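Heads up, one of the protein chains got dropped from this complex, but the rest are sitting where they should.
Chain nomenclature is as follows: A, B and C, assigned in order of appearance, with residue numbering initiated at 1 for each chain independently.
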């Protein structure tokens, strides 16, 4: 799907907006788990948690158990999250330093992380920190999270500008981590990554989008098991 | 000095008692330094600090800056030092866990440690954790302290039972750390260890003890530079 | 017991793992908290040595539960029962020796397994002399760092401690900047029995004084962490600035009875 002229102007239906992607990604988050949300679309998941689901949010800069707010604000600079937002203090939260914060990540104690991506491969490789032509990029906590969280969910737009595929056979951008992605939630699809067999299973499509519509915007052959669902 | 029958009954003068050893060792402790005192004679140094000297005592179990008391007592089990004594709380002290406690030691942030010994060699090797014939011993924090404190002072009786030399060419007991000892304070002498040249310099003797008296109870040839002082 | 929910997860390294999240972590009895510990388990026991910070009630419950072939991991071990170390004079001290006295432990990994004297012989030394138990003596700083590494996702590290001593035998030696270091590996356990002053219902822990010691690191290094506390409070009672162990690490909480005579 590198030559993509034929699909540029024929989306069969609207794609989900950024909030829609976040809302769908949030649906699979499990009550009581420790979760780290990356900046951008992932952070917006906090606004769409299913009823009754309470997460233990972790931010790399040293908070656990706060209430995540996606709205920026003029907060206290000493009470910031890793994305530069100002979280709401709630009973039962805790502050700690970066050593402890990355023990939690590296030690595999983060249940789920939701991250953005530039490219994801069929084997679950993730590239999300540098565009090669720029030659410089920012890693932050992404490599630690991607390599060590128990479950990695990617929340992103399905294609890059010009409908260039971001879901690819092999990443051409510098990797963030190998074989780490469990699930991909985009503006047109939900895809499970079977890392062991290097296969992608299309689970859901956006309303009005068919298997072929999604496949034509994906550079990896997708599989389907059972019924294809619709993203809600 | 392995065959020691000839010196068994002819001490020229009384040896210092355990408190006397501690008092002499304490004289070289420097105001404001972070100090860890081992159990036994080393712990007694706290009772004999020179006037105006205030140390920042560290105990492996996670306290810094307490007031060391050598008297045991019926204290609060949650406020113990590493030797099982109950220190006095003073303003400016801090509690922490064993990870932090050994960062302080391993990272070279302890200025001085005073430890006991079974054997010390002329190159500053220390053996203080196991008697070979018992086959089992306790290391505790001794290896970390001996290997990593900026300065290691040994406070001990000069000879073992039967006047067997403890200051030896090569330790025959299992080592605690190699080339670590800076100074040895005993009940009859103060000796500096020149580790680089593997030489021991006798600096002071107990009142009434001559160079020869000390040398005859030491299995390493001692050297003297300048005047030989008297322990006070 | 409706304490947990499971989520199937394809997990790291392409192994299927089961993500179990305890929703209600509070267990009503010490017996219940240790009931599922099978024979052959490795069990970390927190504290430093002495009564402070020691999960004494959990230890007694595990002794009574009867699991055998246990590997005990602790720091100062078996000293209190023979010397009174770290215990008030009027009480009979309890320490890791109870698992050797009962024959439940086949191995201990610790830094200080025997007192200076052999009269009376401690339970650990007796079991060792009789060939009934293996004793692995580890320098205290290496022991705590190995435990910390297990929780922190670090499989191995180099340390200056132990070079030229019996603990260096068989270990990789390596020079950095002209100094020699030893390679030491992470030390995990199946269970950690730890002690704290307070827990909130989420599982955040607060420690007091010198009772921290090995407890916070052990909480991170075991598959299941069980904590014995004096008090359980609502979230928010423990100051967010003073949480000593994060709730994520804690699986089970048991409260001691009011007025428990044991320290």
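The rule is short, and it goes like this: contacts are C-beta pairs under 8 Å (C-beta built on N, C-alpha and C of every residue); 3 or more make two chains touch, one makes a residue touch a chain.
All values reported here derive from a predicted model rather than from experimental measurement.
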{"item": "Contacts of the hidden chain among displayed chains", "value": "A, B, C"}
{"item": "Contacting the left-out chain in the complete assembly, out of C:30, C:181, C:214 or C:249", "value": "C:181"}
{"item": "Among C:97, C:115, C:139 or C:153, residue touching the chain not depicted", "value": "C:153"}
{"item": "Where the unshown chain meets chain A, residue by residue", "value": "59-63, 74, 76-82, 84, 95-99, 101-102, 105-106, 125, 130, 134, 136-144, 147-148, 174-178"}
{"item": "Missing-partner contacts on chain B, residue numbers", "value": "30-34, 56, 58, 64-65, 89-96, 100, 102-109, 111, 148, 150-151, 179, 182, 192-196"}
{"item": "Chain C residues touching the omitted chain (full complex)", "value": "13, 145, 149, 152-160, 174, 176-177, 179, 181, 185, 207-209, 241-242"}
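The working rule: only the chains that are shown with their structure count from here on.
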{"item": "Graph class of chain-chain contacts, one of line, ring, star, complete, other", "value": "line"}
{"item": "Top-ranked pair of chains - ranking by C-beta pairs in contact", "value": "B-C"}
{"item": "Identity of the chain that, by mean CA position, is farthest from chain B", "value": "A"}
{"item": "Chain A-chain B separation of Cα centroids, rounded to whole Å", "value": "58"}
{"item": "Centroid distance [mean C-alpha coordinates] between chain C and chain B, Å", "value": "31"}
{"item": "Mean-CA-position distance for chain C and chain A (Å)", "value": "36"}
{"item": "Sites on chain B at which at least two other chains make contact", "value": "none"}
{"item": "Touching two or more other chains - residue numbers and ranges from chain C", "value": "148"}
